[in-house]
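A single protein chain has been omitted from the complex, and every remaining protein chain is retained in its original position.
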Amino acid sequence: MHCLIRVCATIEEETTVTLTATSSTGAPAKGRSLWDDARDRLLANRAAVASIIVLVTIALISVFGPILSAHHYDTVYRDYVKVPASLEAYPKAEQVEPGFMSSARRARLTVETFEREGDTVVAKVTSKRDIDPRSVLYFDRSDLFKNTELSDMSADNKSATVKADINFMHFYFGTDANGRDMMTRTFIAGRVSLTIGLLATVVAISIGVLYGATSGYLGGRIDQMMMRVVDILYSLPFIFFVIMLVVFFGRNFILMFIAVGAVEWLDMARIVRGQTLTIKRQEYVQAAEALGVADGGIVRRHIIPNTLGPVVVYMTLLVPKVILLESFLSFLGLGIQEPMTSWGVLISEGARNLQGAPWMLVFPSIFLTSTLFALNFIGDGLRDALDPKDR
Amino acid sequence: MLRYVLGRLLGAIPTLFLIVTISFFLIRIAPGGPFDLERPLEAKVMENLNKIYHLNEPLWNQYLLYLQSVARLDFGPSFYFRDFTINELFAESLPISIQLGLSALCLALIVGGILGVSAALRQNKPADYSIMAAATLGVTIPNFVVAPILTLLLGVWLGWLPVGGWNGGAFVNRVLPVVTLALPQIAVVARLTRGSMIEALRSNHVRTARAYGLTSYMIVVVHALRGAILPVVSYLGPAAAALLTGSVVIETIFGIPGIGRYFVQGALNRDYTLVMGTVVVVACFVILFNLLVDLLYALLDPRVRYD
Partner (left out) sequence: MTSETKKTVLSIKDLKVDFETATGTINAVQGVDIHVQAGETVAIVGESGSGKSQTMMAAMGLLASNGHTRGEVIYEGRNILGLPAGKLNKIRGAKITMIFQEPMTSLDPLYTIGRQLAEPMVVHGGLSWKAAKAKALDLLKLVNIPEPERKINAYPYEMSGGQRQRVMIAMSLANDPDVLIADEPTTALDVTTQAQILDLLADLQKRLGMAVIFITHDLGIVRRIADRVYVMKTGEVVESGETGQIFNQPAHAYTRMLLDAEPTGHKLPVPDSTPVLLEAQKVSVEFELDSGFLKPSHVLRAVDNISFSLRKGQTLGIVGESGSGKSTLGRAVLNLLPAGGRVVFHGQQITGKSRAEMRALRKDMQLIFQDPFGSLSPRMTVGQIISEGLMVHEPALNGRQRDERACQALEEVSLDPAMRNRYPHEFSGGQRQRIAIARTMVLKPELVVLDEPTSALDRTIQKQVVELLRDLQKAHGLTYLFISHDLAVVRALSDTVMVMQRGKVVEAGTVDAIFEAPKSDYTKELIGAALLPQQQMMETA
């Protein structure tokens, strides 16, 4: 590896030397910054690019999916409890007649003939008592039919023809134990999980960067004290604290990401401190000091741009950690409350219904896992791109 | 060496004190109490209960009382499991959790280490890519997804293993929880080992070993792996914490009477002493474990000395 770098350096030396000789003074040549190089390396990384596409798609679906979906995330379809995922529309052909019969029974009507003509059903019904025209509502109230009409009422009001359109609905991901559309719920859960992931990460990063940079930049005794505090905090069983917080102070969305963020800042603080210390020792910072550049200028022009890389990498790797932590709390029943939901909540419900309704686990798991997978690959890709000698 | 260990143990006392204090007041300022049941108790009964558990005294007094009893290693009576003291509950549940955690840790180190080394030796070849993809999958799939799937597969459909329970620690009862608990850690250890192993294989002293015609066993195991294992050893501390978190889930899913399950039950039922006791015991374990890890590190790396 070393030898390789040396070889590259020479090649570079020669090309730049020729550049000096040939390029005439005039329009200044545009340089390639390290960020440009990193971006190119990242874009050359197929796994990372694919992951970015996956992540963006999931994010877009989570944001716009619930708006575009035909179902609202907490609409309950009592006739479609735990129906399997299907590309075909519900009701299925064999469900139409029993569905109609049960609605008729509720309307206290006896069905004499039942015919299906395309997307409508026509039935002759009779009743012992007078047929109330409002009994069509029993059919409309069912999730299977709509636009029910009563016609051909007989003179004695004892028989009539009921005509109803079949109300076709799609449940591409199936429905849950309450008869809610899993697809919309998965999308809305994505919103929640991604938001928690981002917010908690922002909290953790802000605390960590501030703390770490202060500690590293000040150095000396203060640095030692501040890092000692971090060491002590490291030995606290934090997950237990989070559980305590959530249990005793109620399951509050805001509290949740503050708690998670407060737990996860320690690593960031250590990374940023180490980075700041290293950069502070770099000759280019000493050179700036020798030039008489003030502290602010050194931090702004030299330290921050060079700590940014590891922070970005850590951020991409922290988001999945936070999402996992949230879903873990949700699994213990300490997460987001109904009817709102998150991937963790959906997965824990799915896990309980695995035997009867595997689709309840499969779809949220696919979304969660691909998000985490994508974030991990992007994080790895970014690390390789920003620090190519690392691997 | 002995001085160092003693120093570290003494240094842990303020940390533990801090933990006890923070968790004590955190629990107490929260609304609700252990006897706020759905159907309220009679005032007289409530009063008696409060007296027995010293809840009628000022908070400050309760805190001092608790400190005293903790100093005597007595965690007090449980509020929820009325017939037991916390010490009795721990005597029963702690060994189970420790066995579970240690087995998972060993499994993770052995399997993860082997996977990581084999990936490093085949860097950027198909075997490497598949191991690393599997490892990423291992990190990303939550264990409460893995657990029901494994249970369904091996427990329900194939019927090879029991689906839950501890059964006094019978081997077949351990397999599923230990494997599920270890899976994410296997993945992390494999990734870590691969990274540090690749670096070690490129280092100058391994080049020396190759230049001197040493056998591949000596190059890989004696010279590269011993150095490469150091970052993994440093990870053991955080790994122990991760296993604790994981075991809360695993114990709940598989119905194992370990300390994690008690903690969740305790927290949900405001069992003050149980929650506090768990936090203190777990913190002790984390501290002790970190000390052991540091000593192990010194054993492996002659440049680190504690004297």
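For clarity, chains are labelled A and B in written order, and residue numbers in each chain start from 1.
Just so we're on the same page, contacts are C-beta pairs under 8 Å (C-beta built on N, C-alpha and C of every residue); 3 or more make two chains touch, one makes a residue touch a chain.
Small disclaimer: the values here were computed from a predicted structure and weren't measured.
J.: Can you say which of A:Leu43, A:Ala89, A:Leu137 or A:Ala294 touches the chain missing from this structure?
T.: Counting the whole complex, the residue in contact with the absent chain is A:Ala294.
J.: Residue-wise, where is chain A in contact with the chain that is not depicted?
T.: 1, 3-4, 6-14, 16-17, 19-20, 23-35, 44, 224, 228, 282-284, 286-294, 297, 301-302, 305-306
J.: Could you please point out the chain B residues that touch the chain left off the display?
T.: Contacting residues on chain B, toward the hidden partner: 123, 202-216, 218, 222-223, 226-227, 300-303.
FYI, only the chains that are shown with their structure count from here on.
J.: Report the inter-chain centroid distance for chain A and chain B in whole angstrom, where each centroid is the mean of the CA atoms.
T.: Chain centres of chain A and chain B, defined by C-alpha means, are spaced 27 Å apart.
J.: Which of the residues in chain B end up touching chain A in this complex?
T.: These residues of chain B touch chain A: 12, 14-15, 18-19, 23, 26-27, 30-32, 136-137, 139-142, 144-145, 147-149, 152, 156, 195, 198, 202, 237, 241, 244-245, 248-249, 252-253, 263-264, 267-268, 270, 275, 278-279, 282-283, 286-287, 290.
J.: Once bound in the complex, which stretches of chain A touch chain B?
T.: Listed in rising order, the residues of chain A that touch chain B are 1, 232, 234-241, 243-245, 247-249, 320, 324, 327-328, 331-333, 344, 347-348, 351-352, 354-355, 361, 365, 368-369, 372-373, 376-377, 391.
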